[in-house]
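Removed from the display is one protein chain of the complex; every other protein chain stays in position.
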Amino acid sequence: MKRDPERAKLEAVLRASKLVAGGFLGNDDRPLDEILADDAAALERAGRTRGEVAARMREIGARAREGIETWVPAGGAVEARMIEARGRIPCPWDHPGRYFKTIVEARRTDTGDAARWSDLSVHLIEAHGFFQGRGSPFRLEPRRLVRLLF
Amino acid sequence: MNPEAGILQPLVVMFSAAFTGNILLAKFLGMCPFLAVSRQVKTALGLGWAVVFVLTGTSVLNWLIYWKVLVPLNLEFLRFIMFIIMIAAFVQFVEMVLERYSPVLYQKLGIFLPLITVNCAILGGSLFMVIRRYTLLNAVAFGFGSGIGWMLAILAMAGIREKLAEERIPRGLRGPGITLIIVGLMALAFIGFTGVLGG
Partner (left out) sequence: MLATAAGILAVSGIAGGLAALLVLAERIIRNYGECEILINGERTLTAQGGQSLLETLSQQKIFIPSACGGRGTCAYCKLKVLDGGGPLLPTEEPYLDAAERAAGVRLSCQVKVRGPLRIEIPEHLFRVREFAATCASIRDLTHDIKEFRFALRDPARIEYTPGQYLQLFTPSYDGNEEVYRAYSMSSDPADREHVELVIRLVPGGICTTWCFEHLQEGDHVTFNGPYGDFRLSKTEAPMIFVAGGSGMAPIKCILHQMQNEGIAREATYFFGANRADELFYLDEMAAFEKALPGFRFVPVVAHPEAGGAWQGETGLVTDAARRNLPDLAGHEGYLCGSPGLIQAAVRVLTDLGMPEDKIYYDTFG
């Protein structure tokens, strides 16, 4: 099938590993549209919206920031810490937006589930419904993410 | 043929190409980029203009090559291969010129040109024009009208798909599935134009 050139360019940027190690799509060889559609369906089955997920991730991030790189309780059974690296990372979609390389590590004290994400991950989920490709270091499975957050 | 037809005919040809004989919705040509690039109105518009431009330009060139070269040499049977070569060369050339002299237009239209080189709507346009034995003026009108018709169709589709993006569509129908159903409904609507222009 012929491809939308702008879509093809976006996918090329996401596959490239200029911005993050391994690229945003990791070793996921599904087309971008399929990744987006599958994750949207998974999130729907988990009963949450992109906005709810992003809001909760931001809330955890805000609490973690107070802890200046130490583990702090972040509401419910979740504890989190924030690590920050130098530099900012731009959103690969075609709008200006640069996100600090802040990485939030979150874990549940009851189930032991854990995940990590960056400021950019939250934006990608909220604005673009993009949970990154399988095998990417920052891939978030929607179902497991929802179980961790709520 | 009555005398006024001389001026009116190209207009009639153009409108009928755009509406009643819409190359996409009545003839179902050029479906592939139509399905692939109808996600956003902005990109659909870019592709639409590129199709209008290439359809018009190649209609003229192919008219010349058919009536001035192939017919005198009795080589009409070679029209398929000649038309394809002409279209490919034309698109290549236009892409080069745009990139050099109008970077903005290149970014807006040029990136779509490779998509249209092998678009059957373009070849179809040239073939219809020959089969219907249009004059040069009518051929231009036909190429332009067909392009406009194709652009209207993809714009309408992109508008609908932008709205649909937020809707809950059954999993199996997402993507091309729902798009094909919508094309069918749009085609039904366009058939309603039949007879309006008597052509």
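First chain written, first letter: the chains are A and B, and each begins at residue 1.
The rule we apply is simple: a contact is a pair of C-beta atoms (placed from the backbone, for glycine too) under 8 Å apart; a residue touches a chain by one contact, two chains touch by 3 or more.
Values in this document were obtained by computation on a predicted structure and should not be read as measured data.
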Contacts of the hidden chain among displayed chains: A, B
Which of these touches the unseen chain: B:V13, B:A26 or B:I65? B:I65
May I ask you to list the residues on chain A that touch the chain which is not drawn? 9, 12-13, 16-22, 65-71, 82-92, 94-96, 98, 100-103, 116, 137-138
Residue ranges of chain B at the interface with the undisplayed chain: 65, 69-70, 73-75, 77-78, 81-82, 85-86, 89, 92-93, 96-97, 99-100, 103-104, 107-108
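In this section, only the chains that are shown with their structure count from here on.
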Quick check on the complex: what are the chain A residues that touch chain B? 1-7, 33, 37, 41, 44
Taking the touch rule as given, give the residues of chain B at its contact with chain A in the complex, in rising order. 32-33, 35-37, 39, 43, 111-112, 114-115, 168, 171, 174-176
